[in-house]
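Just one protein chain is left out here, and the rest sit where they should.
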Amino acid sequence: MEIIVCVRQTAVVREELEVASDGRSVDLSRVNQHLNEWDSYALEEALLLVQENGGSVTVVSLGPENAEPVLFHGLAAGAQDALHIVSVVQDDIDNWVVANMLSREIKKHPFDLVLTGVQAEDDGCGEVGATIATLLGIPHASMVVAVECEEGQNTLKVERELDEGYHDVLRISLPALLTIQTGTRQPRYVSSMRLKRFKKKAKITKIGFEDLVSVGETVAPRTELIHIDSYQPETRNVEILEGSPEQTVGQLLDRLYSKGVL
Amino acid sequence: MIEDSGIAREVFLGLSTGSKVIFYLLSAVAVIICVWGILQRIKKYRRGRKGKELSNIFGRTIETAKICLSNMTIIRDDIYSGVSHILIFWGFIVLFTGSVVVALNADVLALIDKRWVFLDGLFYLWFSFTLDLFGLAFLGGIIAMAVRRAFVKPDSIDYTRLDREIGMYSRGSYVVGDWVFLGGLMGIAITGFLVEGLRILITHPVHAPWSFVGYFISNLLQGIVDPGYSGMVAFKIMWWTHGFISLAFVAYLPYSKAVHMITDVASVFCKQAVAGAIQPMTDDELDFEQVGHMKVEHFTRTELLTLDACTKCGRCHVWCPAVISKSSLSPRDIILDLRDYVTVKSGNITLWDTEKVPYAEGKVVGGLIQEQTLWSCTTCGSCMEHCPVSIDHVPFLVKMRRHLIEGGFIDEGIQEALTNISECGNSFGEPDMKRGQWVQNLDVKIKDARKEEVDVLWFVGDFASFDNRAVEATKAFARVMSLLKVDFGILYEGERNAGNDVRRVGEEGLFEELVEQNVELLNNCQFNRIVTTDPHSMNVLKNEYPNFNKPVLHYTELLAQILGETNVSLEKIDCKVTYHDPCYLGRYNNVYQDPRNVLARLGVESTEMSHSKRDSTCCGAGGGQIWVSAENHSEQRMSEMRVKEAVETGAEYLVVACPKCLVMLEDAVKALNLGSGFAVKDISELVLESMLKLT
Partner (left out) sequence: MTNRILVIGEHGNNVIRDVTWEMVAQMGQIADKFDMDVQATILGHDCEEMGQTLSEYVEHLYYISDVNLSNYTWECYLHALTPLIDKVDPSLIVLGHTAMGVDLGPRLAATLDCSYLADCIDFTFDGDDLVVTRELFGGKLLSKLKVARSNRYCITMRPSGMGETETDKRSVNNFTEITPALDTEGFMTQFLDLLAPPEGDVDITKAEIVIGVGRGVSDKDKVKVVQTLADAVGGVMAATRPVIDSGLLPKERQVGQSGKTVKPKIYIACGISGSSQHIIGMKKSETIVAINSDPKAPIFNIAHFGIIGDLNEIVPVLTSGIQSRK
């Protein structure tokens, strides 16, 4: 199976995030970045599928020059090739551009399956996967929690997560794109030494936007970011109880009992 | 009756020249076999890679002589086997020396010039007496050991494996080997005395009573054996029997557990300055293409030697908290499995001393030795502390964990902790900016050691900075230092996990990164000494970081110093306490007295638990255990066992000196539902309480 995995570097969401002075971006200078959690599950699924069925894994990412670490991570985890579509500051990018550029690159390679995470930790849109599938003219399945190859046929059986605890099972023909949900198979750990070794010897293929478009063609974003704010919830009706544990608990129980809740 | 040849020993009494030649030939064969066996072992060791060079050869020699000649490491934890062993040990040495002296006189000196022979006269009488005395001691020791093995059957020599079902393995050959060894020695001793007795019977020397055991035996045999012809026959038979067993023993020595006579001394000689110190990872210690597979070449020469030093005494096994809490880990079996694997791989011949364990895939790590076993170790060091021959169990374990880390499939909880440390510099996954948050709302101003010069640079540590309970103790220490007017500062968000447990979990690459980051920061600071909250940080900063040329202390050492040197008045605290020695403060760094001195100054009533100081049992946090995911913990918690022990002393407070011990033991107190009469307290909290009472 030839599998292409789309990965993305995002800021570690636990961090204290500050809006940059221009109000239109997050100050990433003091923030750690890592491989998007959903993509790590997608990567692991790809590696395990190839381990079980033979083939190879290629990781691809669209991001600035400093987004290389996720590609080295992919190689160190076991992918055979890494492609980096390098974006520069001047490039105007939104998810549409990302999906578009990725699909142009993916089209150049033979593949059976494209995997990506359900969504990115930073923007939580969950749109790039299905968009790429549409542009490539292949079927997709989202929120996938289990993948089963069907022996001798060019199809897969996938189990997907729906709302309220329901799951469904679909048959999907290859080539296809799947977006993988977290909590599937635990992503393997890539040790520091292993990563270092791969950083030294492994090769990442670099691709620029100009390599993907014809002369004079540009892929324009469809959305424009106006500004970013820290979250100020409009209404906040909570009564915060103050004091020692005994005091706060006492106050809480007083209120609950008097309200008739308990 | 044969003529008494004077006060001397007639060697080869009654043997024809032909017999003497045969005997010398047999001796030569035995010696050659023995030497060949030693050489095959040496060849095996030489296949290993070169490790750290041995330092201070002179000091080592003295230390080795002290330890080996006194047998102190054998006696100290088990008097029965220790005393038995020292009898055997000195008995053997004296008897062996005796034989050498005899051979020297008879085969060398006598042939050069008969006047050079010194084995005669009064010297011979005392010689004879001494040999009999030590021979008796030797035999006594052996009999005591045999009784122990046959009837007492202590747990330490129960070879049942903890990681496999009975029927999936067989250690029968170990047991056979044990008895062959004991039996062989016993045979040598008994036949030796019988030879002496018979010789005395047929030669009747006047000085016979000096050889009092032989004399005793000859008297016993008086009625049974005729001193004439049949006595001579009996003597010759016994002489050849004794000779044969002895020569067989010489030949068998390097192929059996008897080799410990050599390897144990060598192992003690080669021991590390700090037991359990972990060496950096080298490219030739692990094959990246074949993770989990180990070759003889992957071990250092010293490691291969120490593997051969193991005598299956079982002390590491019975003292290991993982064994007591019924996990699948036994440090003894780690060493034996590796030893036997290396033996098979190197083609060394052994007699009843190698177990052939069937394991899948030919992998050592994850096959022969299971992953779950490797992750159960807290690196508490009890195994190494109690090993009489200085085997370093923990570094072997870490070496194998490095394979698991490289292979990528590790316990989820450990993976999460390592990822957090890699991304945020702390195992909690908190943004590093939150490290100094505990300082807010504290009425003490704490200097930023990154910007200002300080006397004491306080390396706080992850748990002491982020865990809610541990932070209380941290704040207490800060206030104590402020009241004691210590000039101190912390590194705030510049500090990163010191890396002790990262290294011991096997993530050597991440450890190196942490060292680099911390060292870079510390090099830009000005301080006179480093003080840590956590003994783990202290251990690694003091022993495994590049030398700062400044003292690295644990906070109890600092407190003991200050309280000892100054006349700070402390109000007496009226309570009964028992102190828990943290593994990395006690066993690894020998700090036992300072925390006790601090408690003494507080006027508390101190009582010791049944396992204290070097025998202290681990709280269960080390070696990454505190990170291991919920499902993978063994049922019987080490922390709960320790709390129960504390409760038994009748103390009100279990006093700790480590934030991890604090968290683990307090969780255990809660899990055991002990109510409010018993609590865990950090030393700083008690000191603060005492100081505040004055104000």
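As written, the chains take the letters A and B, and residue 1 is the first residue of each chain.
One rule holds in what follows: a contact is a pair of C-beta atoms (placed from the backbone, for glycine too) under 8 Å apart; a residue touches a chain by one contact, two chains touch by 3 or more.
Worth saying up front: this structure is predicted, and the values here are computed from it rather than measured.
Asker: I'm checking contacts with the chain that's been left out. Which of A:Arg30, A:Lys107 or A:Arg255 qualifies?
Answerer: A:Arg255
Asker: Tell me which of A:Asp22, A:Glu151, A:Glu217 or A:Glu239 is the one touching the absent chain.
Answerer: A:Glu239
Asker: Counting contacts across the full complex, list the positions on chain A that touch the omitted chain.
Answerer: So the residues of chain A touching the unseen chain are 11, 13, 17, 19, 26, 96, 99, 118-119, 121-131, 133-135, 138-143, 157, 159-173, 176, 182-183, 222-233, 235-241, 245-246, 248-250, 252-253, 255-257, 259, 261-262.
Asker: Please give every residue of chain B in contact with the chain that is not shown.
Answerer: Listed in rising order, the touching residues are 412, 468-469, 629-631, 633, 667, 670-671.
Throughout what follows, only the chains that are shown with their structure count from here on.
Asker: Show which residues of chain B lie in contact with chain A when the two form their complex.
Answerer: 281, 288, 405-406, 408-410, 412, 415, 418-419, 422-424, 429-431, 433-434, 507-510, 512-513
Asker: Which residues of chain A touch chain B once you look at their complex with the stated criterion?
Answerer: 12, 14-16, 32, 34, 77, 186, 188-197
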